[in-house]
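Only one structure is covered here, and it is reproduced in the block below.
Apart from one protein chain that is not included, each protein chain of the complex appears where it belongs.
Should a chain be cited, it is by its letter among A and B, assigned in written order, with residues numbered from 1 in that chain.
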Amino acid sequence: MNSDFGTLRTRIVRLCADGAFVEAFLALEDAEIESQAAVSLWEYLERQMSRVGETKLASTVRARLATAGVYTEKMAIADAEAALEHEDFHRASLILRSAFGALDLPKDAARAMARALNGLANPDALVHLTELAHAEPDMAIMEIDLLRAEDALISAQDKSAEYAALFPTDDRFLVRGARIAASLNQWDVALDQWKKLQERGSFPRSTTLGNQVRLLWRLERKDAAMDTLSEFLLAGPALTELIPVTYTLGLGDLLDEALAKAVQRNPVTPVPDQDWDAIAQYLLDIGRLGHVAWLSQAGIPIGSTAQLALQAASRLLGNRALEIGSLPSAARLSSPDCLLPFALFQRHARPVPLPPKSQMSVMLVNASLVSGGAERQFGMMVKALLLQGLRPDQIDVALFSLSEDRGRSHFLRDLEELGVQIHDLENVPNSFLRMPSELEDRCALLPKPLRADVAALYKLLEHKRPDVLHGWQDRASLACGFLGAHLGIGQIVLSARNMQPSRRDRGLQQDDRALFSALCGLPNVKLVANSRAGARDYEDWLDRPVGDVGVMNNGLEIDRFTKIAQPAHNQVAKGRRVVNIVGVFRLAPNKRPELWLETVAKLQGRSQYDIRPRIAGVGPLSDIAQERAAALRLRDFHLEGGLVDPADIYRDADVVLLMSRVEGTPNVLLEAQALGIAVAGCDVGGVKEAILDDTEAAGLLLSEDITPEDAAAAIEDWLPQALNGSRAERMSFIANRFSVEALGALAMEYYGQSDGEGAQ
Amino acid sequence: MTGARLLIDFAGSDPVAGLLAAQIGADGTLQTVTASHMFGPQDTVWFCSQNGFFDAVDRCQSTGATVNVIVRRAAKSPARHHPLQYDLLKTLVAKVSGFSLRLFALGEAAATEIRASGLECEPLVYPQGGGAQTFGRAEFNAGQSRFRLLSENRDSVLDFDAINWARLARDYRLSAVQEDPPDLIDMAEFANRLPAKQPADRSDFLFVTPNGVGLGHLTRQLAIAKELQNASPDPDQVKIAFWCFSRAATIIQRAGYSVFLRHNADHLGADTPPWQQWETQAFAHHLRHSRPTAVIADGSRIEPFIVDAMKQPGCHHARLFWIRRGMWRADADDRSLADVRFCDRVLIPGDLASAADPGATARSNPHPAGLSSLVTTAPVVLSKPDDRLTRRAARRALGIGIGRGKTCLVSLGGEAFARTSIIHDKLIEAARKARVRLIWAQSPMAARPSVDNDNEERVSLYPVTPYLAAFDGVVAATGYNTFHELMLQCTCPVLFVPTTNERLDDQAARARFASEQGWAEILEHETGEEEEAKLDAFFQQLRQSQPVSRPALRRDGAIEMATEILNATTARGTS
Partner (left out) sequence: MAAGPNDLAGVDPDALRVLRRAGLERQDLAQRLARFEFQSLRRELSSASVFDLQVDVATRKADPVPEQAEPEMSMPAELLAGLPQLPVPLGRIAWTKRPEDLQVAGILIDVAGDDAALSSALLSLLTEHHRNPFARIVFLCRTLDPVHVLGRYGFLCHQVGRADPASIGALMQRRYGIQQIRSLDSGRKLWSALD
């Protein structure tokens, strides 16, 4: 059936004008006209369809044109952009590469290529982005985000600053700068950026205030946080901003209220769908499964990720469990509690029996290797195992992150020198290994960061199947415990942190008690703490009998310290004995640097000695510490960051003073006494156990909530005894109780390699 | 409180909202705050918690409104984060401007704690409060968020969010213990000191009529409405209204009652949630304004819009009655039996066939009774023996002649469920052979049929029972009303043809029971052969004109139901 071309053309034009694109397409498809002859009509149709956004049909038409040998660069870009819209980045990059090659693309094409490569997390995107970024803010943003995705945070921070100056009215660069600073734990810098944004006035006020609130809360500046929070509320924040702030501050009732109101009012003042999506995901991340189910029942569009999680919950818990009639009842369904208790040994008849020492394999897991006492002890643990006769090939070490920019690889070289296998879980090679579907469902319901940690750890664990799995600190312990229980790992040891989470981190809202308790109930799981006080504290928190939680004291390489130990200096200045009071701690809120400075200032004011204070450490409160010292007119004060060698850290120290609010067994007090130095500390956690007592060389135990005045008075009274006490006695105390050998022996007991019950 | 509007802001299921409305004696000007509300200088806005205030504080700024905030104590134990809320409130109090702010506490203990944190507040208790006489105790079970209701003849449970607490406080004293979270203790104190409920100075009844396919629900409700009127010394002063989803609303108006014609989601082609929102708000608004003394719902469940509306502040005045027929099919979903917990009374219209009840309604209700008590009355029928016409008068009124020929009324139920098309021809043939005239009863709600068959005579009237004497026999479906009106008020032969595709009602069981008692014959869907033989036998019986012995109507279920309703709605509510 031949169609008159003119009649056909008229018909096509009319159909396009009516919006009947499917009709037009079929009319042209069915008309028996050769492709070449119909090219102009197909082109016309493609233009009309693209104009109104009929992208799928338009791309079909382009395929017809390509068949006819007509495929312009413009069409290639249009096809690439259609693919990008569907997040088919690979297809987009292929189209562009075949049309334009890989380099020197025209601007439009380069832009699309940058998006495609960025979507594939391909660093080659940077090549295109860097060229475009100086002229195009969107490309600059993409460049920064790609750097962040590559974990090149310092570079990303530099770029943010550079482009913030280049595009001074574009707020996004300040925002990026603030977020990157927070990732690098530069909280004061981040705070500054948000304040700048607030002053500009062009950025939503509630967003800048909300971010400030959270940072102030982390810095434990409660009054400032409350003040900013009130401004935040007066700014009428969006729900997506309000919920994370309320959660961070522990204002769960306000979170529920805001959520209930938003749902009530949604039919008339709807929250955008993508916001509900984000809120649902956030609620899943904080373990509020019942809240998500309630939203879904209320007809809220929670998004596909949350829907999949609810489907997983339905499979595991049954549909009834998800019938949440009201928000108060939603609170009763939370994760991971809803997944507990563990079935005994899960699907295994019993855990795998342990092989003899020469054949056993051990995997130790920690969050990272930042510069901290727990991380130092992590390294010590590995050394201790080697000293017990394990070979390096028997030991695997897994870290959730070794990001250099974030300082998470501080002890990496030390570990590498030990020859053990180190696994960076952020960069595991791809494998096709999938979790069994039931475990996958369980993981989908876990809150963050546990969900991500379990996912990251699974492949390695399934591949290696160690005989002993040892989680270090709460975060790794929970992931190890959860996975280990499911995979039937023979022996699981969980090294808890210094004290129960609810006492430690006031900002922390996730309640892990049920999960810890469930793990402790398994016969192949052992929870240990690094002090008796810590062990009792965990027993109290988990309602376990006394002795249930084991004790594994910190270990110290005694020789290393014995070698560098110096006799006391006897420096005198203007007739007064110089006393060097040293603090060795991270400049973070729980170390209470302000209390330390005020105490030492008081001491300077009243002491018979020439008190010379020094702090060796870095942290988010460094600047504040300097300011405070100046305000107190502290004489001869030095703040030294970045010292690594104990000889430098403890040089000429007469007293090491530690005034933390939370501690396990503080390494610094052990190290100081290993060098013969007198120590003083507040009675928290395992500090008491770490300090030599009952002799002339005894340390000084201060009460937990002591005032600077009282502390200064107590130190002053104690100083004569401290300065004259036997350095050898202190060193011997440490050598007997806190050696690496002792640590290793205890560990092997907990690994099931001896008959002993371990220390209690 | 003065002000053009009285607004209460609350989230979902906060019990304080309902209690507050009862406390401040909110009248019809009460509104619940929505996103569309812009506060103004004439408004008094109550926030039921400091969190509600936090969420809305930006909307209060510079409005000139009077803002009252009830500061709440910790609702969960341990309450370690709660002092933060006081700190935040203090900070905000110092910053807000452009409106008047007052802080209240639910009770004395709460006021003391809140003042200790540095906030000025006053207790919100009625000075002479607590005068209400209660008949039971409602103990908190905070862990499970439910009450244990205890009285002389009750030990039941009720979830916190099941009802408006002001309803509960009418009859129960809320009982908290020291270990309960402070907020619960405060709410108990507040509830127990609400002003005593004044006796209703008038009778005002609101029936809720579902969209039944037949007229069963409506018929029962009309019977009860009539008796509620009759029980009053001045029947015209009794206010009776119907919240009616049925197309038979006209019948109600003809009966002399007010009708609110409503539509369900199906009528509109709407999704249930938006429809339910409208219906809930409309119902709540009506309850707040009109303050009926009783809401009387007839159906297989208490519709969620009723439950939700009665939970709203200012909607606590009415008692809720559920007229719930028995004889549910054995395979029927019985989850709606849980709705008893929302009701003050569940009134079961007696069923002559109750001994044969196969379903959940015959067994003990597995769900908690909550507030409710169950009362079974005698069968409820609309037409009474006194309403009956003589044979001659009935025939004349129906226009079917007063000759000696035999006639049989055919009444096979609601149009959606009739098996007319299946049985129609067989009936006609059997009647023709027996020389019996068939008169087809058609619901007045049904459309006229498409083909007028000369042989088919029809009557379309309601109710038809007063005219039964005109007929020598009846062929009928076995719905509740038809069954009882026939069994209690007529002596001619009856052939029951139970409808088997009714969702809930087990007509077959009812019909079988009647057959076993010798009260009626039954024609169930069997082989064609048997059907014809049965029909022949029935018409033979009809021709013989032998009266059939059946139970007598000794008690009137409608009067009993009306009495129950009246007793429950007087000032002294029973538990």
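Definition applied: a residue touches a chain if its C-beta (ideal position, glycine included) is under 8 Å from a C-beta of that chain, and two chains touch if they have at least 3 such contacts.
Worth saying up front: this structure is predicted, and the values here are computed from it rather than measured.
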Full-complex contact with the absent chain, from B:Ala231, B:Leu261, B:Leu504 or B:Leu566: B:Leu261
From B:Met445, B:Ala469, B:Leu542 or B:Ala558, residue that would touch the chain that is not displayed: B:Met445
Option from B:Leu150, B:Ala282, B:Ala338 or B:Ala393 whose C-beta touches the chain left out: B:Ala282
Identified contact with the non-displayed chain, of B:Ala248, B:Met327 or B:Leu486: B:Ala248
Contact set of chain B toward the excluded chain (per top definition): 5, 31-32, 34-38, 222, 225-226, 229, 235-236, 247-251, 253-261, 263, 267-270, 274-275, 277-278, 281-283, 285-286, 289, 382, 444-445, 447-448, 450, 459-463, 466
Where the missing chain touches chain A, by residue: 22, 25-26, 29, 56-63, 66-67, 69, 71, 76, 79, 82, 91, 94-95, 98-99, 265, 267-268
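We take it that only the chains that are shown with their structure count from here on.
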Chain centre separation (chain A, chain B; CA means) in Å: 55
Contact set on chain B toward chain A in their complex: 11-13, 34-36, 49, 51-52, 54-59, 61, 75, 80-81, 84-85, 87-88, 91-92, 95-96, 145, 160-161, 273-274, 277
Touching residues on chain A, where the partner in the complex is chain B: 222, 226-227, 229-231, 233-236, 242, 249-254, 256-258, 260-261, 264-265, 267-269, 298-299, 325-329
